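Excluded from the complex is one protein chain; the other protein chains are retained at their positions.
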Amino acid sequence: MTRSSTRRAIVFATLAALATAPAWSQADKPLRIGFSMARTGMLAMATPSQMNTYELWREQVNAKGGMDVGGTKRKVEFVTYDDQSKPEQAVRIYEKLITDDKVDLLLAPWGTPFHISIAPVLEKYKFPMIGNTAASVALRQVKPGYIWFPTSAIPDRIGAELTAMLKANGVKSVAVLSNVLPFTKEIKNALEPELKKAGIAITVSSEYPPDIKDMTPVLTQIKSANVDAVLALAYPGDSVLYAKQAKELGVNAPFQFIAIGPTDAFFPKAVGAASADDVVSIAHWAPRADWKGSQAFYDAYVKKFGEDPDFLNSALAWMSLEILEQAVAKNGLDKEKIRAYVSSTTFDTINGKVKFDGVQNSITPTAFVQYQKGKLQIVWPASIATGKYEPKKGW
Amino acid sequence: MRGLFASRVWTAALVSGFAVLAALPFVADDYSIGVGLALLMWLALTESWCVLSKMTGYVSLGSVVFYGLGATLVVVTWQKVPLWVAVPAAGLVAAAFAALVGGPVLRVRGPYFVILTYGLAELVKYSIIAAESAAGTASRILFGAPDLATIYFAMFALALAATLLLAWVSGSRFGHGLRSLRENEEAAETLGVPVVRYKLAAFVLSAAIPGMVGGVMALRSTYFVVGQVFDPMLSVTVIAMAVLGGGDDTRGPLLGVVFLALLSELLWARAPLLYMVLLGAILVVFVLLVPDGLVGLFDRSGRRRVAASKEAS
Partner (left out) sequence: MSLLETLLSGQFLFAALVTGSLYALIALGLNLVYGTMRMLNVAHGDVVMLGAYGAYGAFALLGVSPIVAAPFVAALGGLVGYGLYRGVFRRLLASSTPASAGRLEANSLLLFFGLSILVQNIAALAFTPNTRSVASLSDVWHLGNVAMTGNRLVSLVVAGTTCIGVAWFLSRNIAGLAMRAVIERREAAFIVGVDVDRVQRTSFVLGFASAALAGALVSMLEQFSPFSGFPFTIAGFIVIILGGLGNVKAGLLAALLLGAIETYGVALTSANLRSVLLYGSFVGALLLFPNGLFARRAARR
């Protein structure tokens, strides 16, 4: 109670001292937006793609005079804490943000477990928050109302769409290699039945724990199986391990799919441009002329951070911010109005139109991207493709 | 000397502390209840850890294994078994595990034991991960988990139980036996202390409550990922609190838990970017300057007071 009013007092005093502006009005009070982000611990290396996006947005919004709150512009201030890569800590942080810091708006943390853990908190305090970097079939079980998930990268749809893409490219046999962590395991669970239905042979099906250091045995097996496609359902750390060892052992199937990793800028840097080329991965965004602001976002991100945004996570983060902006501009800070608005409106974002059916995005298709000459292009489905799929010619 | 509670002042402090914690959910906001819950959780875990590691000198770096086993049981039986059965079952599973492996595990000593317990926790973790993935499960969500107040009172009961357990062990003949084997296991055995049985008993006793704590906390975060529930940092934090507290009875864990829990509360809220750095620095400085822990500080000042009053009279 005292802490937040002290902080506010200091901000006022500073603003008043700096600005020789006349008597201040409501517009001078900063808009406080709270969220938690893993800055230490196991997941700390994954969060920058989201944190950077939040920072970029705040900079742009404040440069325009502030965020539009029902007609009045207010400068944005972040209230953020480190959840140490622990969902229980994220729960406590959001409780604190709502009850203690009394922030005006909330942004999402990084990752599926975190989104799901805080959903009950949001519901208890009737505080709407637009999610972003969360993807799991479990999301559909979250009670709709105070949280929404704009991503289309939901594992069961990935299973169906990937199978469709493989079939469309004449793939007859695949090797499936999966990390046992939730997201990739869910994809494997959904994918294999789809592959069987489509008559595609699963010559090798293998799983590995997240702390794996050497894939030689399983890759040797895959190489001798001579498949048309290798589907490496990997997380960022093992995605690089897979690419490097596939190169060493000569696992040269023409269709190379790596679930998570390639959409982040670190991947081509880690494995080299030649290895990264023609790898297929999961994302539903790329700069497109008919998606307003997509090129501008890309350019601004590159300009500020000197590297590409993560085509999946950074794009989702930005989309959630755009939706929030539009909702707050229309409805001010009235939480029930925001909630009703987000649940029923079709939004314009850098990823095209977004509309929520319950907690899920019903418009954006499940899509895949491919590295082509150092740039990520959407290669599936044809409706939003920016490039055509090319088979991979070795590592 | 070491009665059920070391001194009347200490007992009074303990009782009033628990009274305050009991009243918390009726007067405070959710955030403060969360702080209280964390405090109670660490208390239950650390007191239990001391029953084995402080009393026998066998320093365990794997206490998270009991926590994780308990959590797994509650999550796996979710909505198939009522919670008032599942949570005690969680404690039983953890204790049974301890009873099963305790014999061979406790034959290993010193730093070998430390790393063995770590390896054991990781082995259990990865075994459960392999089993879950073989069964096709990716993750589990608990919908309809009890509210914060219920969880809080369950944890309160566990923390109280752990405190009473350590207090009883600390003051009993069993406890004296444990201390004797800590000082010199071979000599204790020669003197007739049933060393093997005592060690095993301490091990099993130290497992039950953390198992139930794990079960209760699974209800708090509702999203169960095996890797995160068997987090080695939990084992490390328990050791930190016990060492900072010092001593081998209930005073140590209480002082250590309160000190470290409140410290990290303060730090993560006020210095969100720097607080891990500050925490690390404080730990290092503390161990170097105050090797006997907070209890040591109290004891030293107490002795000085006694000596001073003796001089005066």
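All chains are identified by letter, namely A and B, in their written order; residue positions are counted from 1 within each chain.
Definition applied: a contact is a pair of C-beta atoms (placed from the backbone, for glycine too) under 8 Å apart; a residue touches a chain by one contact, two chains touch by 3 or more.
Quick caveat: nothing in here was measured; it's all calculated off a predicted structure.
Colleague: Return the single residue from B:L73, B:A86, B:V105 or B:A188 that touches the missing chain.
Modeller: B:V105
Colleague: Which listed residue, A:A160, A:A201 or A:A270, touches the chain dropped from view?
Modeller: In the full complex, the listed residue that touches the missing chain is A:A270.
Colleague: Where the complex has a chain not shown, which of A:P87, A:P236, A:P309 or A:G352 is the residue touching it?
Modeller: If we include the chain that is not displayed, A:P236 is the one touching it.
Colleague: Where does chain B touch the missing chain, residue by residue?
Modeller: Output for chain B: 53, 57, 59, 61, 104-105, 107-112, 114-116, 118-120, 122-123, 126-127, 129-130, 133-134, 186, 236, 239-240, 242-244, 273-274, 276-277, 279-284, 286-288, 291.
Colleague: Go through chain A and note every residue touching the omitted chain.
Modeller: Residues in contact with the chain left out: 39-42, 44-45, 47-48, 177, 180, 206-209, 211-218, 220-221, 224, 236-237, 240-241, 244, 247-250, 266, 269-272, 275.
Note that in this section only the chains that are shown with their structure count from here on.
Colleague: Roughly how far is chain A from chain B, going centre to centre by Cα mean, in whole Å?
Modeller: Result: the chain centres lie 37 Å from each other.
Colleague: Please name which positions on chain A make contact with chain B in the complex.
Modeller: 39-41, 80-82, 84, 86-88, 91-92, 95-96, 99-100, 112-113, 116-117, 120, 136, 138, 141, 180-183, 185-186, 189, 207, 209-210
Colleague: Can you name the residues of chain B that touch chain A in the complex?
Modeller: Touch list, chain B to chain A: 29-31, 34, 38, 126, 129-130, 132-133, 136-139, 141, 143, 145, 217, 220-223, 225, 227-228, 231, 233, 268-269, 272-273, 275-276.
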